[in-house]
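Note that one protein chain of the assembly has been removed; the remaining protein chains are unaltered in position.
The first chain written gets the first letter, and so on, giving A and B; residue counts start at 1 in each chain.
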Amino acid sequence: MSENDILKDCHLTQRFKASRSVHDFMHHGEPLTVNTKAEETMKQMINYQKTGITMKLAEISIASAALAVALALTGWSSTAAAEEPIKVGLVLPFKGVYANLAENFASGWDIALDQYNGEIAGRKIKVFREDTEANPNVAVQRATKLMNAENVDVLAGVVSSGVGVALGQFANQQKVPIVLGMAIADVITGKNCGPYVIRTSFSAHSLTSGFGRYLANSYKTASTLGPDYAAGHAMIGGFNAGFRGDGGEIKGEHWSAFKQTKDWGPILGKIQSEKPDAVYSFYAGSESVQVVKQYANFGLKDSIPLYGDHWLYDESLWDAMGDAAVGGRFVTTNALDVDNEANHLFIKAFKKKYGKTPDINAYLGYENALPLFKAIEALGGDVTDSAKLVKTMRGLEFDAPRGRYTFNNDNNAVLDKVYVIEIVRDGDKLKPKLIDSIAGGSDLSGCNM
Amino acid sequence: MSKQKLIPIIKCTSRNRVIHLTVIAVGLMTLVPFVLNDYQISLGTEVMIFALYALGINVLLGYTGYVSLGHAMFLGIGGYGLAILSVLWGWPVWAAVPATFLIGAILGGVIGFACLRVGKIQFLVLTLAFSQMLSGAFTKLKATGGTDGMAGIPRPDLAWLGVDSWNNDIFYLYVLTFFLVVTFTLYRVLHSPFGSVLVGIRENERRMVALGYRTGRYKIGAFAISGFVATVAGLLLAQRTGFATPDYMSWSYSGEGILMVIIGGMQSFSGPILGAGFYVLAKAGLADITDEYIVVFGLLFMIVVAGFRTGLSGLIKVILTWRTRNERT
Partner (left out) sequence: MDFFILNILNAMQLSMLIFILAIGLTLIFGLMDTLNLAHGGFYTIGAYAGSQLAINGSFWLAFLVSPLVAGIAGAILQRFALQPLASKGRSTHLDFALFTFGLLFVIMGGAEIIFGSAYLSIDAPAILKGGFAISGVTFPYYRVFVIFLGLTCGGVLWLLIDRTVLGAVVRAGVADRETVCTLGIDINRVFVVVFALGCAFAGLAGVVSAPIFGIYSHMGASILVVTLIVVVVGGLGSFKGSFWASIIVGTFETMAQAYAPDVQLYGLYILLALILAVKPEGLFAIQRRIA
């Protein structure tokens, strides 16, 4: 055979193959396999038609899918309303530096929910959790979301004082009640008080001034150490007022750059040179770990005792602090050894649900929910009048794990008693030991309600 | 040869498409207060505010090629400027607002001047340092309430229009007005010869100098504009919540701003707007699904930088020009 013949042969075979495969492709969806120029163009044209249509469909479906997702994400959902539940917006800093405080706080809240079986006066309690990121701007935005998208009846929680100040004003403006569970800044129920804001924890002054007076009985002089920002000044200021009030002398006030300092060496050296009888300090989170550990590393722990509160000596940090925390004494509002029925019941329920004992944050969470639920109960489940809800709460008086629980006229929880705890070593674990209970201090004035 | 029938209607060029879309988008945005619920309106307000912030950052990042890790300081200036002028010094709102904008622009220019000689990486750290400095200063300042910040930031008195600016809807429209005016102005500025010079500086500053441009002046100008736009965003943010805290100047806000610009696409004008919208909405939406938004955004960030440089705006462009692209073959 000559070359031409072979070529002709191939050509014919190819064309035959080509038409067969095109036929199969168009009518049976078989993939086109043979490659010829005609094939290419035909493939393109056919695909083109298909892609033209598919592209249009794709555009439309992408656009509508995106829109649908966006709308769905922004809460355009309607909650089916059967028996209307009581809606509570629990705002806590679930992410960030205070995350572990928030988690423990929420666990205390859950115990209260369990206690009421999740409903009051026949209405279910629905809790919406939102993350404040300990950022006032984010918190206000989340609170707005809770109010508008979920129509919550009341807000609760709040760890950080900054957020507390912001949401307090938000609450008074929007006329939605907020039950603050930590946020210890004095101004919240002082200068910024209002009929829609009520705090179940305590004010910084009332916690630390009582402790200040107590320590003035044992020590003539003291130095203080704290972070240079509003809450730090509030806590230390309260201590100073109490300590001085009972005749003590504050040798020096030392302030560290908030969230910036990591090495307390120089400050500790300064404190030592003042030779106080004791040191009082307030810190939270990672700074607490650093201060307590470095205090011990520099050998100050045994010569000058370091006193603080339940955030400096936060129980969840004891593991990280290790030996440095042993012997540390601090003031707190709740303790495992407090002997009353409410406390025993709470500890029992907490142990059963979580397999461990509650820390101060869990206590505060529980005592945040409890008055709220009691007030709703007293109102028979009717939460439509916000101011009335707050007023009812204020009028409550009952037994709580912390002792006798009441509010004052500034809508702030009164600290009847506070407790002094010492950290002791029990085997390879650290445990709290109640060594004293003393009177709580009073709030600073400033509320004109 | 297949003949293609020419259909003589409006040519589906990309430019016309963009104009169509912009008109539609603005129209939709104006309809928002009348159609959506309060929460969605407030989200919309937040999207616009952060869109302005991201646009400001992009003037430096996308157009001039400088990463500023401290842009949050302008958010703070916007908020505190208004707070100090109106609350502490008693200025009326209609005077305090423009004054604050001016301060922001001037501060931007000053910082630009200070950063003229440093390289891009030094600039990154220096802007971070400035924002930390400012944040520290306001934390310590008792007069501005320290970390508690200042409350009582006023909104404009719109009684002469017969509306109350504390109303969600009205505030949305107020912010929308600012957004449209600033965005349009910025668009014109960046698409003028000035903007081209900035791009030139980004690509090769020495060449621009060789061409005879006083790049220093252009850089200061870019800074001032960038600062101005971000200050507007900061002021609106403060008016939205009613208070200003040093938190606004934290570097996490700076990081979030960069995130928005990158995800949206920093090589385009509309990128920051899309990025801001995406960030705000996704964060709000994600909160319901997962707590771990940091990881998600970090991953997204990495993916965009590594794979999809043009970000969301690039994605949109691809979708838009799909048809026209295929038709060209």
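We adopt the following convention: a contact is a pair of C-beta atoms (placed from the backbone, for glycine too) under 8 Å apart; a residue touches a chain by one contact, two chains touch by 3 or more.
In this text the structure is predicted, and so the values were computed from the model without any measurement.
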Omitted-chain contact residue, chosen from B:I262, B:A276 or B:L312: B:I262
Which residue of B:L126, B:L158, B:V199 or B:L286 touches the chain not shown here: B:L126
Selected from B:V23, B:L102 or B:V118 as touching the chain missing from the view: B:V118
Contact residue for the chain not shown (choose from A:Q173, A:N217 or A:N297): A:N297
Option touching the unshown chain, where A:D246, A:D263, A:D337 or A:D385 are the choices: A:D263
Touch residues of subunit A, complete complex, unshown partner: 95-97, 99-100, 103, 228, 254-263, 265-270, 272-273, 275, 285-286, 289-290, 293-294, 297-300, 316-317, 319-322
Subunit B, residues in touch with the chain not shown (by the definition above): 65, 67, 114, 117-122, 124-126, 128-130, 132-133, 136-137, 139-140, 206, 251, 255, 258, 262, 292, 294-302, 305-306, 309
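Just so we're on the same page, only the chains that are shown with their structure count from here on.
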Length of the line joining the C-alpha centres of subunit A and subunit B, rounded to whole Å: 30
Subunit A residues touching subunit B - in the complex, by the definition given at the top: 44-45, 48, 51-52, 55, 59, 62, 69-70, 72-76, 94-95, 130-131, 135-137, 140-141, 144-145, 147-149, 161-162, 165-166, 169, 173, 185, 187, 192, 228-231, 233, 257-258
Subunit A-touching residues of subunit B, taken from the complex the two chains share: 2, 36-40, 42-43, 46, 136, 139-140, 145-149, 151, 237, 241-243, 245, 247-248, 281-282, 284-285, 287-288, 291, 293-294, 319, 322-323, 326, 329
